[in-house]
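Mind having a look at this structure? Questions to follow.
A single protein chain has been removed from this complex, and every other one stays in its place.
Labels run A and B following the written order; every chain starts at residue 1.
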Amino acid sequence: MDKMVKIKYLERPKLSNTERIFFLDFIKGMKVTIKNFFRKTITTAYPYEKLTPPKRFRGTHAHRVRDGKEPPSFNVLLQFMEIKEGESRCVACYMCQQACPVPTLFNIEAEQLPNGKKRVKRFDMNLLNCLYCGLCVDACPVDCIIMTDSYESAAYTRKDCTIHLDDMSERGFDFDKRRYNEPDRIWIDDEAREKLWGQIKWS
Amino acid sequence: MEELILTSIAIGIKSVIFIIGMFLLAAYLTWIERKFAGHVQQRPGPLHVGWHGLLQPIADALKVLTKEDIVPSGVDKVLFYLASLLAFVPAIMILAVVPFGQPVNLFGFEIKPYITDLNVGLILALAFGSISIYGVIFAGWASNSKYPMIGGLRKAAVLIGYEVALGFAMVGPIMQAGTFSLKGIVEAQQGLWFIIPNILGFVVILFAILAETGRTPFDVQEAEAELVSGYNTEYSAMKFGLFPLAEWYIATFVLSAIAVILFFGGWNGPHIFGPISPFVWFFLKLAMMFMFFLWVHWTLPRYRVDQITELAWKVMLPLSLLNILVVAIWIMIFG
Partner (left out) sequence: MELTQIAFWTFSTLAVLSAIGTIFFRNLVYTVLSLISTLIMVSGLFFTMGAELVGALQLLIYAVAIVVFYVLVISTVPEFKGKAVDPKYMLLSIPVGFLIFLELAYVSIYGVWQSNTGIFSPEVIEKIGNAKAVGTMLFTKYLFPFEVASLILLVAMIGAIIIGRKEEKQEAQG
């Protein structure tokens, strides 16, 4: 049977005699480690020092609230919805659930009020099943569900790993207050990046 | 009869002091190793138990001692228990022949910082160092599991090669000193250290010590990428703790002491620290040697088994024989 995938055989780079006799590759490696030994450590002492991740970090989910910065699509939908100022923008369109690779982690429920408007009754997410891919964020038509920079999602019981409508909108309000005006980039400062990996050269 | 009891008590007390000292030292050698490994990888190592993690070894010892001791049901129980001791006891027995300094007069007593000064100390050290491999092989066999078995056999294959090279590399200093006694070898190095004509032998001994103690370029017996944890896979609690303690710390420390004695003049050095300067010099050299092994360990990747044995028989053995020739010519010229 002939192979579907062809293998390309490469030869290992051969060592010269001086390299082989004096173990030059050993010495090269030892030079690197001893240089690192005298460098400053680059770790953070976690429980005492906490890093703030970049804005686009995909942490625990949150809901943006109705605060006047909504996209136009929300204003169109608003006439069918019962959402007060400062409440979650969610319109219970189930788009996030549709986009999700594990749809069962959502538990969304909405009800019709006597005045004919729709109100979101429940929006639970079981984060134990979540893989933090961010597809729900992309799918949201009203820019409601977002992912925040909170990464401490460990809990002692399984029920603490489920997030609900009210704490999500609280988290979203807090996140927007802190970081809404920040530029939407992973690396805030170019300096650190250039120091580590150099500059990009456009032709 | 009275004299017999007195000598036994004196030797017993001395041995107990040496063993307890070695235990404490080994505990803190783990701290040094973890700090070194951490800084090589730009992380600080143990940090929170005590000042810069200084109490970490004690916490670790308590943890290892109080852990549940699991003995798998398929193992050969007698050998399983025996193997961990068989690896540990010979390693600590090398201390019996290693001198740490000259006799010192303190408060009217003559204190000898060694247990015995046998005329055949070096051969005994070599023998004890290699007896401890039975611990590794029997641990592999008694575990009744394939990874430990492979680990134990690999260790045996590595050790057979390097034991020969190690023995021949030690011949150079012995020829120059004219004695097997480690104390005598140090006393013969008042002038020039034996590293000068014996540089080839020193290189061989560096590799042999790395192989014998299972440190990185030669750690095929526990190769965690292939063999889970090698010969100590089935062990737990203190029985597990004894293996690295014996191999990585006590054996490395004692063999570094022997290398220092053979090639770097032992406790010889200018008397600039007053009466304790021999100890200071000896432990300074010893620490440098030990740190060098740590440096190699945390730099290099692992050799393959066939590469290791090839290196042992095709490179290290001829090198050590060449070293004997060089030293013989040196002795003929310079006396």
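Please note the rule applied: a residue touches a chain if its C-beta (ideal position, glycine included) is under 8 Å from a C-beta of that chain, and two chains touch if they have at least 3 such contacts.
Owing to the predicted nature of the structure, the values given are computational and were not obtained by experimental measurement.
Of the chains displayed, those contacted by the omitted chain across the entire assembly are B. Across the entire complex, the residue among B:36, B:138, B:218 or B:281 in touch with the chain not shown is B:138.
Note that of B:61, B:159 or B:250, the residue touching the chain absent from this view is B:159. Interface note for the absent chain: among B:32, B:47, B:71 or B:123, the touching residue is B:123. Think of the hidden chain as still there; on chain B it touches residues 1, 4, 7-8, 76, 79, 82, 118-120, 123-124, 126-128, 130-131, 133-134, 137-138, 140-141, 149, 152-153, 156-157, 159-160, 163, 167, 179-180.
Note that only the chains that are shown with their structure count from here on.
Centre-to-centre spacing of chain A and chain B amounts to 50 Å, using the average Cα coordinate of each chain. Residues of chain B touching chain A in their complex: 36, 38-44, 47, 295-296, 298-300.
Put simply, chain A touches chain B in their complex at residues 26, 29-30, 32-34, 36-43, 45.
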